[in-house]
Structure formats: structure tokens, C-alpha cells
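Removed from the display is one protein chain of the complex; every other protein chain stays in position.
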Amino acid sequence: MQSKDFSKAELQKRTVTGPDGVEFEVDPMRDYFCEAPPTVMPPAYIKIVEDLFNWARAESIWILGFGTGCGAIEMRPLMTPRFDAYRYGIQWRPTPRQANLFVISGYLSVKTLKRAIRSYEQMQNPKYVVGLGSCTINGGMYWDSYNTIKRLDDYLPVDLYITGCMPRPEALLQGFMDLKKVIRAGNAEGANRYAENFAWYKANQKQIIHDWDMPEYSW
Amino acid sequence: MHPLYERLKHLFPLDEVTEQRPDLLFVTLPREHLRSLLLHLRDIEGFSHLVLLTAVDWIEEGQFQLTYLLHNRPKAQDIGVRIKLARDSATMESIHTLWPTAATYQRELREMFGIDFPGSPGVEEDFILEGWIDLPPYRRDFDTKKFSDENYNHRPGRETHDPAEYMKQQLYPNGL
Partner (left out) sequence: MGIFDADRSQYPTPGPDGSLDIDLTSGKYLKLWQGPNHPGITGNMSLELIVCGDEVVKGTTHVGYLHRGFEKLMERRTFIQCFPIVCRICVPEPDFNEYCYAAAVEELAGIQAPERANWIRTLILEMGRINSYLMYLGGQAGAFGLGVIAQWTTYVRDLMLDRFEELSGARIYHMFILPGGVRDGLPDGFEQRMEETLREIEETLQQVYDVMFCNAVFKKRAVGLGYVDPAWIEPYGITGPVARAAGVANDVRKDQPYLVYPELDFEPVIGHDSDLYTRADVRRRDLLLSVDLIRQILAGMPSDGPLMAEIPSVLHWRIPRGETYIRGECSRGEYGYYLVTDGSGYPRRVNVRGPSYTHAVALFERLVVNVNISDVAALLVSLHTYPPEIER
């Protein structure tokens, strides 16, 4: 394998002139992002308070509307009256800042994995990841493909997997119910796992993303 | 032979001709005549729709085959023009001036097969892959299974059987 130069001009440190004529320096990789790595969020001091928090978290699952793969097509029926996920407090949000559940809907190509990592890191704590479909578990149909990842839990902390290719809306609803149980039991600690093993996750991610041109942690 | 072939054979040095269906003809042509044949087909014969442009890797013969598939809608007729290129340092003339949409196909071919089309707009840019470090993936000598095993962490537990061997085992467990 030859090594290539993936550096991009727009990410280099440079001097620009603003519209008002003032010159200033821009270092896109440092200026636009907070560099501080994620920290572990300890549970509340009293168990009953933590239980209350977990109950509240379980009842308001807001999903990031990022269809990363073909599983996204079964999300649409869930939003309509026939399956109606809204009755469980589940809804879809357009931006990572407002979402706390990231549904990886199927295979992730390396190009999408980059965006998925950034979207995940931009989400606020507490946050959860659900892997949907066989291809997030072991590659599924694409086990020998050169462009899709095989194990999602190497790159993002997964709280729950829903099997199938593709899982039916009923299976998704059941998966969300199970996720609620996991959250209420206080076991959905994916974000903390990500913070604790940050170096391990980053090493895994960088192993397959050869043109790493993102900040370490895009908060 | 096909009437279209009868008309073309006096004008162009066509090599190998296959009449796959009455409405689908494949012809092979030396590469330097490609542009004039495409122009003739487009402007005189009415094959004005470029259906696809793709490549086939005949690695045993050391050649890439480029296939330009054209369609004539009023006559419901297709013609595929095959061009053979040497596999090493493959370069081909760009046809984006004939069909602007060919630029996309050429960008993909450059990325997936490593066939260069100098002058085609944006041909240097990444199209599908990002940060690719190995051989162009659609070449036959690129082994996707090997790449996948080396690059990605596989979850243990997957078994692979050769279908023929496996069926033999299932049907005749005591041997034939």
C-alpha cells in the first residue's frame, strides 16, 4: 500500500482578509472546535434521583434523523399512525444537538463512518447508539466488501442491536422498548464507555479512516 | 448481418461484431476511430442517448474493454462500442464534449479502474471513495476479501462453506 497525501488546502492555517478589510489568521482545525476530550458523566449522588433521571431519559428518546443506510426506509412508517412511534415518546430531530439516540440504520461505508462519528460526538449527553440490521453486527451481506465496516462496536459504543435485513417496524419498536428497559436499569452507559476508552475508539477509527482530516473530538 | 452493421462496415474498420439481440449490436473498434464513430452514430444514425460508459477488466489478456452503449429511441435500437486498451497506464480520450454526462462516468472509471481521461472536467476529484490507498477496487487483481480481512475487524463466528462441497456433505454424508 502506498501512502498518499490527503492534506486539504482549506484545512490549513492561513491568513484571510475579512469583508471589512481586516486581516486575521484562521486555523480551521483549532478555531472551530473544542479540543477537550469527552469526560465521564458520573451518576447522581442519590440512587433515587438517578432513577428519576433514567426514567425521564427513557421516556423521551429523540432520534437523530440521519439515515446512514438502507434501514432508514423503515423509519418512515414508524412516523405514521399505523406504527406510530411517537406514542412512546420517540421522535425524530433534524440536528445532533437535539437528539439523544443515534440509530445507525444499516451498513456504514468508511465515508459515512466519518460523518457518523462527527454526528455522534456532536450529540449531547446522555446519548445512545442503536445498531440496526445484520450489517452493523458482523457485516451481514457485505462481509467481504472493501468499503463497509464489519463491527460497529469497534468505532462507536453500541447500546443495542436490532437484527434482521431489514428489520421490520415492529422489530424496531420492540428494540426501542428494550432500549428503554436498558436505560431505566441504568445500563445504557455508552457515552461513558466512549469517554473512558476514548484512545481505543480513536485508534480503531483512525485505522480505517486513512484521510483523517477532522479534529480529535468535534464537540 | 445486421443492416446497421452493413452501413457502418464501409466507413469504419470494425473488428469483432456480435449481434446479441436484433435490437442490440456490439462492435469492436480500434481506439483512434472512437470519436468519429460516436459522432457518426450520434449525428447521422440517430443514436443520441448515451446509456452507459463502463469498463471490463480482461486481466488475462492484459486489456481493459471500454463499452460505450448508445441508444436510438425512435428505432428502439442499441449499439455497444467496445474499445480495447492496454491495461498498464491506461488512458483514453474524453468524450465529455459529446455528452456532458460522460464526465461523471469518466470520473468513476478513473477512480474505480484507474483509467485516465485527460481533460475531462473534475476527473481528478474523488467521486465515490474517500481516502482510498489501495489499487483501484474494480480491477480484477484487487481482492476485496483480502482487503476486508486485513483492514476490518471481523466478529468471530462466521462460517464459510464452499456451496458444492457443503451440499455434497449434506446430501451424501457417507460419501458417494
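Chains here go by letter, A and B, matching the order in which they are written, and residues are numbered from 1 within each.
One rule holds in what follows: a contact is a pair of C-beta atoms (placed from the backbone, for glycine too) under 8 Å apart; a residue touches a chain by one contact, two chains touch by 3 or more.
Please read all numbers here as calculations on a predicted model, not as lab measurements.
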Next item on the list: Using the contact definition given at the top, list the shown chains touched by the missing chain.
Entry: A, B
Checklist line | Residue among A:Ala44, A:Ile73 or A:Met177 that touches the chain left out of view | finding: A:Ile73
Next item on the list: Write the list of chain A residues that the hidden chain touches.
Entry: 16-19, 64-70, 72-74, 76-77, 79-82, 94, 96, 107, 109, 111-112, 115, 119, 141-142, 144-148, 165-166, 168
Note to self: If the hidden chain were put back, which residues of chain B would touch it?
What the structure shows: 18, 20-21, 23-24, 26, 48-52, 54-57, 67, 69, 73, 76, 78, 80, 99-101, 103-104, 126-130, 137-138, 140, 142, 144-145, 163-164, 167
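As a convention for this text, only the chains that are shown with their structure count from here on.
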Margin query: Distance between chain A and chain B based on Cα centroids, please, to the nearest Å.
Written below: 37
Next item on the list: Going by the contact rule at the top, pick out the chain A residues touching chain B in the complex.
Entry: 1-4, 6, 110-111, 114, 137-139, 143-147, 149-151, 154, 204, 207-212
Next item on the list: Using the touch definition up top, name the residues of chain B that touch chain A in the complex.
Entry: 129-134, 137, 142, 144-145, 147-148, 151-155, 157-158
